[in-house]
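First up is the structure itself, then whatever we jot down about it.
All protein chains but one are shown at their positions in the complex.
After this line comes chain A, so read on.
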Amino acid sequence: MTTSVFFGCTFIAFGPAIALFIFTIARDPLRVIFLIAGAFFWLVSVLLSSLVWFIAVQISDKNSASQQKGLLVFGVVLSVLLQEAFRFGYYKLLKKANEGLLALSQEDTMPISMRQLAYVSGLGFGFMSGAFSVVNILADSLGPGTVGIHGDSQHYFISSAFMTMAIILLHMCWGVVFFEACEKQRWLSLAAVVVSHLLVSCLTFLNPQYEGSLIPAYMIMFLMGAWAFSCAGGSLRNLKLCLTCKDKDFLLANHRPR
């Protein structure tokens, strides 16, 4: 297709992530650093899983279709588990780093809270995984052609973009819920994050039935979003207050000196 498709898909996939970055991350250098570190951790996890995948493919029988399919499922599961393991590793690291920051800090409060870190690192994971899943597709969307000469759906580009958007937002939510679960040592919540990640990743096996993968993925995204919202201290009451602008302290709060 053409540049219009390229920009359309880019905006769909990264629009929310860019908006979040501009309004919540970009103004604080510490958050930018933790975002990039999060992205790096995700990258390392993918490096490891690709290494395992590479070896597994070499060992396997390339002519057996069922074996290759099984290998793909194995690769996805392994990659998800590795990603979550690295998320845990990153949590541990941040925990240590935060103590260090506290020690260095002049004030007696931490410069960045654990919840903010959860959100920032989740978005970092999301950015990198989103980039990895869609960049090659975006590159090909610049050419004159669209998918379909072999009978595939021509909505491939736009559905890939929507899936990427969901994955990015999901990573953000998972980050928040995961860190909260670690803080509170609620291992069941942690398992729920891993399982939902697995579920979303395996939903992509339904492609090219895009509605079959996109609709459940978005449902899970909204659920995780709600959960993350509550983890971050949100509640229905707050939301109502906010939407109806009934908060008396709103103006005051906004003008509170930093």
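Everything that follows uses one rule, which is that a contact is a pair of C-beta atoms (placed from the backbone, for glycine too) under 8 Å apart; a residue touches a chain by one contact, two chains touch by 3 or more; residues count from 1.
Rule of thumb we're sticking to: contacts and distances are computed from a predicted model.
Undergrad: What protein name does the UniProt record of the undisplayed chain give, "Ribosome 60S biogenesis N-terminal-domain-containing protein", "Elongator complex protein 6", "Nicastrin" or "E3 ubiquitin ligase complex SCF subunit sconC"?
TA: "Nicastrin"
Undergrad: For the chain that's not shown, point to the residue among A:Ile12, A:Cys173 or A:Leu190 touching it.
TA: Residue touching the chain left out of view: A:Ile12.
Undergrad: Among A:Phe157, A:Trp174 or A:Trp227, which one is in touch with the chain left out?
TA: Checking each option in A:Phe157, A:Trp174 or A:Trp227, the one touching the absent chain turns out to be A:Phe157.
Undergrad: Even though one chain is hidden, which residues of chain A still touch it in the full complex?
TA: The missing chain touches chain A at positions 1-2, 4-5, 7-12, 15-16, 18-20, 22-24, 54, 58, 109, 113-116, 136-137, 140, 143-150, 152, 154, 156-158, 161, 165, 229, 232-235, 238-239, 241-242, 247, 250, 253-254, 258.
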